[in-house]
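Got a structure for you, questions after.
Of the protein chains in this complex, all but one are displayed in their positions.
Moving on to subunit A:
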Amino acid sequence: MPERQVTVKAEVGLHARPAATFVQTAAKATLEVTVAKAGGQPVNAKSILGVLSLDVRQGDTVVISAEGEGAEELLDRLADIASAP
């Protein structure tokens, strides 16, 4: 399955604005998208509850996965959001 592994650079981690933007972008896609902390259980990337519960901090590595038509483009966008400072 296509995936991206990125390090979260935002000071707040994947919370607040980065989390909301990440989930909104994922939710617009028709594909199934998951996000996990490296080595952890994946959660639905379209769920703000799921993403906030992951508790991704600055410097953590996350793995974003999706499969299907347009997965690569979607993963690139999500990786950009997750890794934005």
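Throughout what follows, contacts are C-beta pairs under 8 Å (C-beta built on N, C-alpha and C of every residue); 3 or more make two chains touch, one makes a residue touch a chain; residues count from 1.
We adopt the following convention: contacts and distances are computed from a predicted model.
The chain not displayed here is annotated in its UniProt record as "PTS glucose transporter subunit IIA", chosen from "Urease accessory protein UreF", "PTS glucose transporter subunit IIA", "Putative ABC transport system permease protein" or "Acyl-CoA dehydrogenase".
Of the candidate positions A:20, A:63 or A:84, contact with the unshown chain belongs to A:20.
Where subunit A meets the chain that is not shown, the touching residues are 12, 15-17, 19-21, 24, 47-49, 52-53, 55.
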